[in-house]
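Here the complex is missing one protein chain, while the rest keep their positions.
Chains: A and B, in written order; residue numbering restarts at 1 for each.
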Amino acid sequence: METMSPLERILRGIALTLVVIFFMFPIVWIFLMSFQTNETILRIPPSVIFTPTLDNYAALITGKLTTAAGTLDIAFMRNLGNSVFLSVASVALALVLGVPAAYAFARHKFRGSEDIAFTLLSFRFAPPLLVLLPLTQYFQWLGLSNTYFGLIWVYQLICLPLILWIVRGYFEDISADVEYAYRIAGHSWFSTFRKIALPLAGPGIAAAGLLAFIFAWNNFVFALVLASADKQPVTVGALAFVTASGIQYGQIAAAIVLSITPTLALALYAQRYLVEGLSLGAVKG
Amino acid sequence: MASVTQPGARTGGFRISKRVLPYVLSLPALLVCIGILIPFFTAVIYSFQRYRLSQPWARQFNWGENYLNFFTDPGFWNTLRISLVYAGVTVGLELLLGLGIALLLQRRTTVNNFISIMLLLPLMTAPALAALMWKLMTNPGFGILSYFASLVGLENFRWASSPDTALLTVVLVDIWVYTPFIMILLLAGLRSLPTQPFEAAALDGVPRTFVFFRITLPMLTPYILTATLFRLLDSIQQFDIIYAMTQGGPGDTLTVFQVEAYLNFFQSTNVGRSAALLIILWAITYILSNVFIKNWLRLRERARGEA
Partner (left out) sequence: MYDKEKDLISAFLRGEVDRRGLLKGLGAAGLTAGTAGTLFNMMSTQALAADFDWKAHSGKSLKLLLNKHPYADAMIANLQTFKDLTGIEVTYDVFPEDVYFDKVTAALSSSSSEYDAFMTGAYMTWTYGPAGWITDLNEWIKDPSKTNPQYGWDDFLPGVKASCAWNGQPGGALGSEDAKQWCIPWGYEQNNLSYNKEMFDKVGVSVPKNLDELLVTAAKLTKDVGGGVYGIGVRGSRSWATIHPGFLSGYANFGQKDLNVSADGKLSAAMNTPESKAFHAKWVQMIQESGPKDWSTYTWYQVGTDLGAGASAMIYDADILGYFMNGGDNKMAGKLAYAPFAANPAATAPTPNIWIWSLSMSNFSKDKDATWYFLQWATGLEHAIFGATKMDFVNPVRASVWKDEIFRERLNKSYPGYVEMHDISAPGAKIHFTAQPLFFDLTTEWAATLQKMVAKEVPVDEGLDKLAESINRQLAEAGLG
């Protein structure tokens, strides 16, 4: 490892450069596109020389979209707000429910524990449409259709199994000895959990939460089917620029950029937990 | 270890017996999920009915006819084949690529850490929006990738709009979005491997390829399994990318399970067939995940035994 021939160094550098180009180029290109008008985007052949404009972002933020057929109202910022709210609330609920359960599975071998754990994980793998289609009926009867509450509940199908699985592995990998010692000293179960177990599992919980957040944020079909226009996330909202009187490519690009920004910010903030959290977490044998 | 005897659980003023405690902790999570899962059984019932929304008077149980029809329906076999091919190809390539990148980034340097976070960007792009991005880039007129293709002599490369390259194009998008997921899991795995075996091997002058295949890869297996499991089960259910890029076309090139079921429900309003398709998809994922989890648990036990 420590010795690396110059040739290998160069080859590694080239490989890494290619990887970075492949994964970053689309994002950079869309970023550039978001500062262009439809006219410059539609040039043949494509070119990187253009006068940047902030019109696309201005249109998204003010909610006024100018098209061939006049001005349209768009609710993109509201979509963005919905995405933030739905993802944060769903992950928060999944953490509240999932972390204690993960702790239980990791620390207590009880009757049916593996079955329950497996059942919970298998929910992650039910085809979403299978559940979604009859669910519209049930939500109608329960009065949950078109409520944030109902949506957050359904989002648990995405978030909860993921958190449970990763955090469980993390708990299992940290020794129970410290907790045991603390309990012997006369502290209650709850304070042991809160003061010892939770802080130790911090990175794992953070990593699991971040992954769950990403998957919740990227969801498309749940809200589309279950909620009305004022509760739609950005993934649906970005389609609004495909209008009968033309496609607003610049605004689509700007919408994509804006929709990545919050998750990116979160990931940059939580990056030090991500690799560490996952490495000690459920993925380990 | 988990089986340490513990004093009776005490929470604030009241006591919960230690036998009940784990259930108290895990049941809320289970209940929340099961509530959502009740519709699953409704869908099973639908799948045994002749049920078209546009012909409500003809709705009746036809016991398995929806499933039996699949045997003689070339569309179904196409769906099954393309779903398996798609899942196999995407996961296989992503695994190779993800492993390669993780090996490149294994050292904890500032540059490597920065690159690994940057590479997560595609994962944060919603697949539905990623498909939209790639559609813009592969547009035959102003698309930058079509332009590049024409520069290297592929004048008429038609990306997702030709049956010859449609699969390739959606696989490319899938790889772009999800390789970072595998990469980050494997990177986490690589960085947590114990250092002694590698140091010992280096001292003995063991060839690098040997080290990789005999030490690194086996120790990484649990991580690879987990990553494969999550990706395989997601990939066989792919919907967003394919639906946004081609709606299953051109022709029947990309009518994977969830796309076909979605079109069956929302366009043809043939609920019976849609539900039957999804149940079969569910059965496939259930069997796959069972196999994987069994293996995973066994590996885990073994790792524990060795430790």
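Of note:
Quick note on the criterion: contacts are C-beta pairs under 8 Å (C-beta built on N, C-alpha and C of every residue); 3 or more make two chains touch, one makes a residue touch a chain.
Note that the coordinates shown come from a computational prediction; the quantities given were computed from them, not determined experimentally.
Note on the undisplayed chain: of the listed residues B:28, B:100, B:197 or B:249, the one touching it is B:249.
Among A:53, A:113 or A:146, only A:146 touches the chain left out of the display.
The residue touching the chain not shown here, chosen from A:21, A:229 or A:268, is A:229. Listed for subunit B, the residues touching the missing chain in the whole complex are 52-56, 58, 69, 135, 138-141, 156, 158-164, 245-252, 263, 265-270. Counting over the whole complex, subunit A has residues 38-39, 42, 44, 66-70, 72-73, 136-137, 139-140, 145-146, 224-226, 228-230, 236, 239-240, 242-247 touching the chain that is not drawn.
In this section, only the chains that are shown with their structure count from here on.
Centroid to centroid, with C-alpha atoms defining each point, subunit A and subunit B lie 15 Å apart.
Subunit B makes touch with subunit A in their complex at residues 1-4, 6-7, 9-12, 16, 18-19, 21-23, 25-26, 28-30, 32-33, 35-40, 42-43, 46, 100-101, 104-105, 107, 113, 115-130, 132-134, 136-137, 141-144, 147, 176, 179-180, 184-185, 187-189, 191-192, 198, 202, 221-223, 226-227, 233, 237, 239-240, 257-258, 261-262, 265, 271, 274-275, 278-279, 281-282, 285-286, 289, 293, 296-297, 299-300, 302-303.
Remark: subunit A residues 1, 12, 15-16, 19-20, 22-24, 26-27, 29-30, 33, 41-46, 97-98, 100-101, 103-110, 113-114, 116, 118-135, 137-138, 153-154, 156-157, 160-161, 164, 172, 176, 180, 183-184, 188-190, 214, 217-221, 234-235, 238, 249, 252-253, 255-256, 259-260, 263-264, 267-268, 271, 274-285 touch subunit B in the complex.
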